[in-house]
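Let me begin by presenting the structure, written as structure tokens, before commenting on it.
Some chains have been omitted; the remaining ones sit where they do in the full complex.
For clarity, chains are labelled A and B in written order, and residue numbers in each chain start from 1.
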Amino acid sequence: MDTSLILKNVLTPPVLFFFLGIISVFAKSDLEIPSPLPKLFSLYLLLAIGFKGGIELQKSGLGGQVVPTVTAAIIMSLLIPIICFVVLRLKLDVFNSAAIAAAYGSISAVTFITAESFLESQNIHFDGFMIAALAIMESPAIIVGLFLVKVGAPKERPIKRQMRWRQILHESMLNGSVYLLLGSLVIGALTGAFNPPGIDKMQPFTEKLFYGVECFFLLDMGIVAAQRLPSLKKAGSFLIAFAVLMPIFNSVIGVFVARALGLSPGNALLFVVLCASASYLAVPTAMRMTVPEAKASYYISTTLGLTFPFNIIIGIPVYMGLVNQIIPAVTG
Amino acid sequence: MKRLDLIFSERELDAMLKCLEKAEVPGYTVMKHVTGRGPERVVSEDMEFTGLGANAHVIVFCDEEVLERIKVQIQPLLNYYGGVAYISNAEKL
């Protein structure tokens, strides 16, 4: 059953364009999407998904499963980095362990978006408030990561590197992509509440265009991910194994939490994907600023070079299979 | 006169410019979207959208005595975050 899901996932345009990007690197095509076009796509996707999420959140209100789900999401983004840290410390120093752990505790918006497209192509319903969980899960893991550095390596750091909490909060909450996602969420909610015709006027931009831009961006992400592979090899087999096994482990925790929350299969898949995905936008830039001791190539090649393509291609349908196995047992 | 070439990650540009202002440079020129390789890291254009993938190249033309002040200001930043600084001779046209 899983293999049919994998096939169904692989044959959607976003994943096919992702492959096209990957293959272009291996075939040494000179296809290139020059900077700052990828930035345009990623800004657009964050703005659009935030706006959409805000509208839905305003519609549904904060009742029902919203608050429990968001609370659980925050707890997961605090818990997962600690588990990851313990695992990573087996082989790596405090700085690298903390930085990678923070990345895996946080989320990947593009993986989330691809999971949504997968659900749509399977005609499985999901709720807009999951975008609130997405937005809210970006930051806590950064704070945990920095906390782990503070606790784990208090004496090894020169005085200058003592972090100030202001800086940490700044890096975690005001990172450009976090800020844009949260801001668009608030604007979506305000528009939904006070200016409903504004929704229809935004719709061609934020809704209709979304799928196409997603495909275009995934084409680029395929290129970027494939170009990270050589440095992944250098990172060694421990990190390679970590980058595949940790998401699976996190997805299993995630699916049981989703079951405990009583989430529908669609929402459950999104929750699992949030747990299983790793950040390559907000967290790496924050870590670069606050933990320069950690090797950027480690947390980039694992998250972007392996975990991301794994989730896009195989992870999402596998997690869907998992959800189908665990969740109906509860609801059925 | 001297010419100073500074190359470092774009993320530290604001901090670096503040240092230059403190050193009272007469002016500076900034080129962003620069990539490269240092002893440890490769900085590549395809990562630019993440905020990790670009250096800035800053050029300062100034008198020799200003260089000393600049050095004091920027050395900590270069040590902490990486980056290189080279000087050469220059004169006004």
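Convention: a residue touches a chain if its C-beta (ideal position, glycine included) is under 8 Å from a C-beta of that chain, and two chains touch if they have at least 3 such contacts.
Please read these numbers as outputs of a predicted model, since none were measured by experiment.
**Q** If each kind of chain appears just once in the picture, what does the full set look like as a formula?
**A** Written as a formula over the shown labels, the complex is A x3, B x3.
The rule we apply is simple: only the chains that are shown with their structure count from here on.
**Q** Would you mind pulling out the distance in Å between where the CA atoms of chain A average out and where those of chain B do?
**A** 33
**Q** For the complex, which residues does chain B have touching chain A?
**A** Listed in rising order, the residues are 9, 11, 33, 40-42, 44-54, 76, 80-82.
**Q** Using the touch rule from the top, collect the residues of chain A that touch chain B in their complex.
**A** Against chain B, chain A makes touches at 34-36, 38-39, 41-42, 160-161, 176, 220, 223-224, 227, 231, 280-281, 284-285, 288-289, 292, 295-297, 300.
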